[in-house]
Structure formats: structure tokens, C-alpha cells
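Working notes for the structure below.
Apart from one protein chain that is not included, each protein chain of the complex appears where it belongs.
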Amino acid sequence: MVSQLLRDLTRIKKFDLSIAIFSSILMIGLVGPMVYQVNPTKMIGPPEIPPSDKYPLGTDSYGRDLLAQLLHGIRNSIYIGATAAAISLAIGVTIGALSGYKGGVTDSSLMLVTDVVCALPSIMLMMLIAAYLKERNPMLVALVIGITSWPWVARAVRSQILSLKSREFIYMSKMAGLSDSKIIFQDLLPNMASYIFMAFVLLMSGAMIAEAGLSMIGLGVTRGVSLGMILYWAQLLESVRRGLWWWFIPPGACLVALATSLLLLSTALDEYFSPRLKGG
Amino acid sequence: MLIIFALPRAVPGNPLSTLLSRILQQAQANPELVKAVYKRLMEEFGVGKPLHVQFIDFISRTLRGDLGTSIAFYPRKVSEIVATYLPWTLGLLIPATLTSWIIGNILGALAGYKRKSAFDNVMLPVFLTLSQTPYYWLAMILLYVFAVTLGIFPLGGGYSSGRIPSLTLEFIADAASHYALPFLSIVLSAIGSWAIGMRVMVIYELGADYVNYADSLGLPDTKLLRYVFKNSMLPQITGLALSFGTMLGGSLITELVFSYPGTGYLLFRAITTLDYPLIQGIFILLISTLLLANLIVDFVYAYIDPRIRTGYVGE
Partner (left out) sequence: MTLLEAEHVKAYYRVRDGFVKAVDDVSLHLDRDVIMGLAGESGCGKSTLVNTLMLNIRPPLHLIDGRITLDGNLLSKMDKQTLKKKVWGILVSIVPQAALNALMPTKRIIDLVRDVIRAHMDVSDAEILSMARRRFEELNLPVEALNMYPHELSGGMRQRAVIAISTLLNPKLLIVDEPTSALDVSTQKQVLRLLIDLRRAKIIESMIFVTHDIAVLRQIADKITIMYAGKIVESALTDDILYNSKHPYTCGLINAVMTPEPEVRRRGLMSIPGEPPNLLNPPSGCRFHPRCPYAMDICKREEPPLIEVKEGWTVTCHLVALGKR
């Protein structure tokens, strides 16, 4: 079944393109640091050199190799993005499913919580929380992003559950005496698998951008490199005003490419999974 | 409210000591004086008191409009500080949001209408990419290209240093040239997401029953387009309300890139110095502005959609 799915998906051009872009960057991020064995945080050369043979992407103000930074950065950014997305997904799906399935008081109270978190602009919330953490490792950053980005997922999952809830097969499971959690996990969620996957893709794209945002304002990982952090240093050290284009252009471009390919992927999936009723 | 209050307090670290150490460095005071100053400061900031007292204090003072005194900018009051910086942020944010919304929607509608045409095929990837481009990165690029390399626009700040804000034509022109790039970077990247949303709505509406029916009655295409546009706008208006939060966040960071004297810049400073009252104050003001904006949009939406106006409950 999965192979059929993949075969049909690859027929869609958008899918191929987006997967191609994303995985190539991913590969670069995963394999790169192993191939290009330069330490991104050590000073290894003269500062602020434009791209050259010895330093393919030049160096920053501290004399660190920017290509190394980029490679490590890609890896970390993707890691944070995926982790944050997973966290958001877990929270959102659980809350949405419980809310939609149980209804009543559970529903109202969970939705109230969702509304509150939803109303607070997530960026600000992230900034607020991150500001008060002394030491931020990638996991923590992912956590911060994760616990602020789930409301829309919860809402969407809830409405899907609501519509699935009244279907026959659920009724039969209930009659058979299956416990609530079994019903949720075995019957309802697999039916929404396509949507859940799409949500993950979108969450990940948003999370990567959020990570960059947090980093820019000084609230990113305290140690280590990520695409956002590269931009942060670039900004802090006035690279733009001093014309050091090789510093801030590659990381940003990578970020945009990653996020856009993910977005494209989600639209490709959407096209496949929601049958077009109106032709054209 | 509670969260805003609770979070800062929950964090270890005493900002007063930071302030104190700074004062000490400057004053080289003797220990007696230091203790006295410390005590005085503690009272002023209520840090020594039990938590619930602090909270009550906080609420009552906020309601009275007194947002406390900034620690880093001591002794200026928070409300005063924010008031100086806020207008710059709003002046950037509001026109930028509206402009990108209007232009984005129009472009998106065009792309949706001319689906599968050259226009759409080119613009769609552009929109997609733009929508995912962080404002601040775009800002960096624009800054680099136009300010550093081409020198058309100034390098940063809200106005040239040495000038004093006033309502003279000269100042306004100067501020405008400083305004251009930040404005542009926000508008350009926001257009992306509006355009995509509108395009999808338009495509969907074009296939709707009422459009087909009107078409079959001989109504001209231009008329149909107007119908579609009008109906596609409704969700976009809601979207506008929801987007304030995101745009605010993005623009704050953009301010950093341009050293634009807005709330973002202020927030950055506040975070680095752990200036609780200031951070709180900024957040409160920003969030209230957000809520206010949302409220306004809700009203507008209710007015425009006749279903809500005439008390439509549901079929």
C-alpha cells in the first residue's frame, strides 16, 4: 500500500521537486560535516575573507569557516525544526483528538486552553519564555517552539475527529467494547494519517523559521550553530552594512529553500489527498 | 496577564544585582551607601516582597496606567519609554500590513483567475518563496543591495543622527527615506502569504455553484469576478486579524536589522539586561494593541458578512 502511495505521489511534479530540494539540502547537512571536517566554532583563519579556494564560503568576523557553519547549521536547524514539529504535533493531535472525541466538558475546557494559547502571538510567547531560560540547548529551543505552535493543529484535528466520530465503524468498535484510547489510536487516527503528515510538514517549516527568528533576537541556542544563529552573528557584527555578503546570504537562502520546499511538499500532498471535486 | 507576570518572576537571577553592579562601577560608592541604595531599589521594585503581594501590586498599578519603572533605564518610567518607541513600530507595522494585504490579495486574485496562464505559473513559485522568506533576511538583502551597494537608501535608524524629531517637512522626508527599506521588506515578504491564500480562495470560488449559475444566466465575466472577489475576501479579513501577531513578531526583528527605533529594538535591549518591568510593559502594550486590532477586525467582518448581521445561526 505504501509503495502504491509513493508511486502515485511521484507522479505529481510538485512532489518530486520539493522532495528533491529538501532532501538534497538535508543530505548536505547530514553528510557535509563528515566530509568537510572543519570545526565551525574554532578560529581557523583570518577574519572576513570572501569566498576563496581555501575557504569556500569565506570566514566571519571571528575567523571561523562559514561553510562549516552552514553545514552544521543546516543539520541543527533541521533537527530543531523536526523536533519542534514532533512536539507540536504530539500536543496538538492529543488535545484535538481528546477534545473532539470526548466532547462535553473536556472539549470546552481544552478548547479554552487552545484559544488562550492561540490568541497569544506565538512569536511573542516564544520570546518571552526563551528570554528567561539561562542556557538553551537545541532540545530546549525545540521545546519552546513546540509548545507554542500547536493550537491550529488541535483545532483541525478536533474538527476532523468530530466528523469521523459519527461514522459506522466507530460505532461498531464502541459496541465491541474497545476502550476510548484504543478507538482513538486504532480507528480514528489512521484515517487522518494523511492530514497528520501534512501538518507535520507545515509545522516543521514554521518551526525552522521560528528558530531563526528566536536566534535573531538573541534567544536561540546558546552554544552551537544553527542557520538562525549564523544570521544572528551576521546581524550583530554588522555584516550587512559592511558588505560581507557571503556571511548572511547563504544561510538565509538555505533557510528559504528548506522552508519553501516543505511548503511545496505540503501542497503536493494536499493535491493528492483531497480529490478535486471541481475539475480543471 | 498572569503569564506575563509569572514568567519573569519564575526565572532565577536578580536584575537588581546587575543594575547595582553597574551603579557601583560608576559611583564607586562605599558599602553603606550601596546597602541603602539596594534597599531603596528593592522597595521600589517590590522584589523583596512575597510573590502574591507583588502580583496584586502589579495589577493595580497597571490598571492605573502605571507600568512601573524601568530597571535599565532607571529612573525613567516604563510607560514613558515604551511610548517613545511604540509609534515607530506602529507606524511601520500598520501601513505595511495593510499595504501587503491589499496588494497581496489583488495579485493572488489575479493569479487565481488566470490559473495555468503564464502569469500564474511564474507568480505562484514567487509567492510561495516570498511567503517563507523571513522578513529580516529579506531586510538584510534589501539593506545590502540598496543601502550598502547602491547607496540609495540610508543605512539604518529612524532618522539621520543629529536630527531631532519634529514635524518639519525636512524631517519627514528624512524619516521617510529611512522608512522605505524596512517598509519594503515587510511588505514584500507578507505579500507572499496573502497572495497564496487569496489565490486558493479564488480558485475555489470560481468553481462554486453560484458562480456557475450566474454564468449560465448570461452575466458577464467581469461581474462574476466581482462576486468571487467579494466572497474570497471574507476569510482574508479574518486572516488579517490572525496575522497581526505574526507580523508584529516579524517586524520587531526587522527593526533590529535596521536599528530602527521601534519596540523591537527596545525589547532586544530589555531582554539583554533582564529589565523585567520594561519587558512586561512592552508585552502588555503590544498584546493590548493586538487585541484591540483583532476586535476592530471582528467588527468589520460582522458588518460585511450579512449572515452574521442578520443573526444567521445555522441551517
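Points worth noting:
Each chain carries a letter (A and B) given by its place in the written order, and its residues are counted from 1.
Everything below uses one rule, namely that a contact is a pair of C-beta atoms (placed from the backbone, for glycine too) under 8 Å apart; a residue touches a chain by one contact, two chains touch by 3 or more.
Values in this document were obtained by computation on a predicted structure and should not be read as measured data.
Which of B:Ile94, B:Leu219 or B:Ala241 touches the hidden chain is settled by the complete complex: it is B:Leu219.
In the full complex, subunit B makes contact with the omitted chain through residues 209-210, 212-220, 223, 227, 230-231, 234, 305-307, 310, 312, 315.
One rule holds for everything that comes next: only the chains that are shown with their structure count from here on.
Chain geometry summary: the mean Cα position of subunit A and that of subunit B are 22 Å apart. Across the complex, subunit B meets subunit A through its residues 3-4, 7-8, 10-13, 115, 128-129, 131-134, 136-137, 140-141, 143-144, 147-149, 155-156, 204, 207, 244-246, 248-250, 252-253, 256-257, 264, 267-268, 271-272, 279, 283, 286-287, 290-291. Here subunit A touches subunit B in the complex through residues 119-124, 127-129, 131-134, 205, 209, 212-213, 216-219, 231, 234-235, 240-243, 245, 248-249, 252, 255-256, 259-260, 263-264, 267, 277-278, 280, going by the rule given at the top.
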